[in-house]
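The complex appears here minus one protein chain, its other protein chains still in place.
Every chain is named by a letter (A and B) in the order it is written, and numbering of its residues begins at 1.
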Amino acid sequence: MARAIPKKPRRPLSAACGNSAGMAWGDIASIGFTAVGLVFFVAGTVGLIRFPDVFSRLHALTKADNLGLGFLALGLAFQAPGWTEIAMLAMVWALALVAAGTAAQMVARAALAEGDKDERP
Amino acid sequence: MMALAFDVVLAALLILAALAAVAGRGLFRAVIFFIVYGVLVALAWARLGAVDVALAEAAIGAGLTGVLLLAAHGRLRREGLEADPGAGGQGFAAIGGAGVALALGWAWFALPEPATATRAALDSALPDAGVGNPVTAVLLNFRSFDTLLESIVLLAALVALWMLARDGAWGERLGLPQHARPGGVLASFGRVLPPLGLLFGAFLVWSGADDNGGAFQGGTVLAASLLLAMMAGLYLPPRIGERLWQSALVLGPVVFIACGLVGALVWGGFLVLPPAYAKGVILAIETGLTISIAATLALLVIGPPEQAHNSGGAA
Partner (left out) sequence: MNGLDILALSASALVGLGIYGLLAARHLLRRVLAFNLVGSGLFLWFGAAGARGGVGVDPIPQALIITGIVVALAASALGVALVVAHARLSGPTLPEEAPCDPEPDNRA
């Protein structure tokens, strides 16, 4: 364990803008995809606030927000310095999808059980 | 300008979430807003550039604390004890809270200029610390005594928690039984995520030497993976006396104290680390500490043993 490890230089986040030639297109793509993502987030949030019951709110949250997150990750990928970071972004999105899907299922089940309980008394 | 706007929005969200957690209607809502608050605090740490703290806050403040509070709410609700009677003595409390907030705000602007001496001393000592991440260097080398005592404090908290078990429940499995359906989504999720959590936790510990991460963050991720496996019904929580778990709980402090004693005998002082051996010793301590932190935090969140295991309801 005491083996010396070659020290990896830390990449500053501010240097993440890539090379100067492709920068403008990358930035435009980033802004575009992020904006689309934000639209989905707004739609999801409006749904969360306006929809009448748990199930339709879940519908708004899981579908719109996860799509929005995907677009955000896509937009950020154009700012990533390398493929490792892009793979990490993809993994973040995939994990968020799995987690959100699971959570949505469980919330829906709990709400279903709750509904039964509410009708009893 | 944009950064300032971001800070203002973040500060407003923090205060709103905290307000909803403290004064919002309904206990369940308060717990949920407290979890949201934890995520926002992690964001604030990232904004400050303290990535190590942000990782710890995201994993602990938003993750494990959330599980803990939701589980507590569930326990109270099962027994009809979750009704929130609202607030009392509000005028007095509001004066107290506002007074403290104002005093802290005044103190912020009355702070003396930041001292640069400690920072310079830290930077000059860092090459001898054995690790490149200054936070890890402070935790496990320069101020390792604090960290050693803290790892023991965690154990003390766990022992105190177990003391709250009822006599009849002492030999039972820890925590409440979980009701995950065997083929359900939670069970599948509990199969998918823990291996990834294990990988990520180990990565955090390993990368904590020179980059962001460390034993606390990695240990917390491992604890969360363990908890998930337990909640998904894939791994039954242990009983108090199980040897394997007892060993895992004390491994970190034991390795820590052993390294400290080696320092006292060979290198001239308790917990003294000569530069040549520092990296190896720190990795050994961190490995032990990660296992102990993971075990301790998981068992702290699971809670004391309950009688309800293997029998019907709690009644």
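By our rule, contacts are C-beta pairs under 8 Å (C-beta built on N, C-alpha and C of every residue); 3 or more make two chains touch, one makes a residue touch a chain.
Nothing here was measured: the structure is a model prediction, and the numbers come from that model.
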Where the unshown chain meets subunit B, residue by residue: 3-4, 6-8, 10-12, 14-15, 18-19, 21-23, 25-28, 30-31, 34, 37-38, 41, 44-45, 47-50, 52-53, 56-57, 60-61, 64-65, 68-69, 72-73, 75-76, 79-90, 92-94, 96-102, 104-105, 108-109, 111, 114, 116, 118-119, 122, 134-135, 137-139, 143, 146-147, 150, 153-154, 157-158, 160-161, 164, 214, 216-217, 220, 293, 296-297, 300-301, 303-304
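One rule holds in what follows: only the chains that are shown with their structure count from here on.
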Where subunit A and subunit B are represented by their mean Cα positions, the distance between them in whole Å: 24
Residues of subunit A that touch subunit B when the two form their complex: 1-2, 4-5, 7-8, 10, 95, 98-99, 101-102, 105-106
Subunit A-touching residues of subunit B, taken from the complex the two chains share: 132, 184-186, 188-189, 192-193, 196, 209-211, 277, 279-280, 283-284, 287
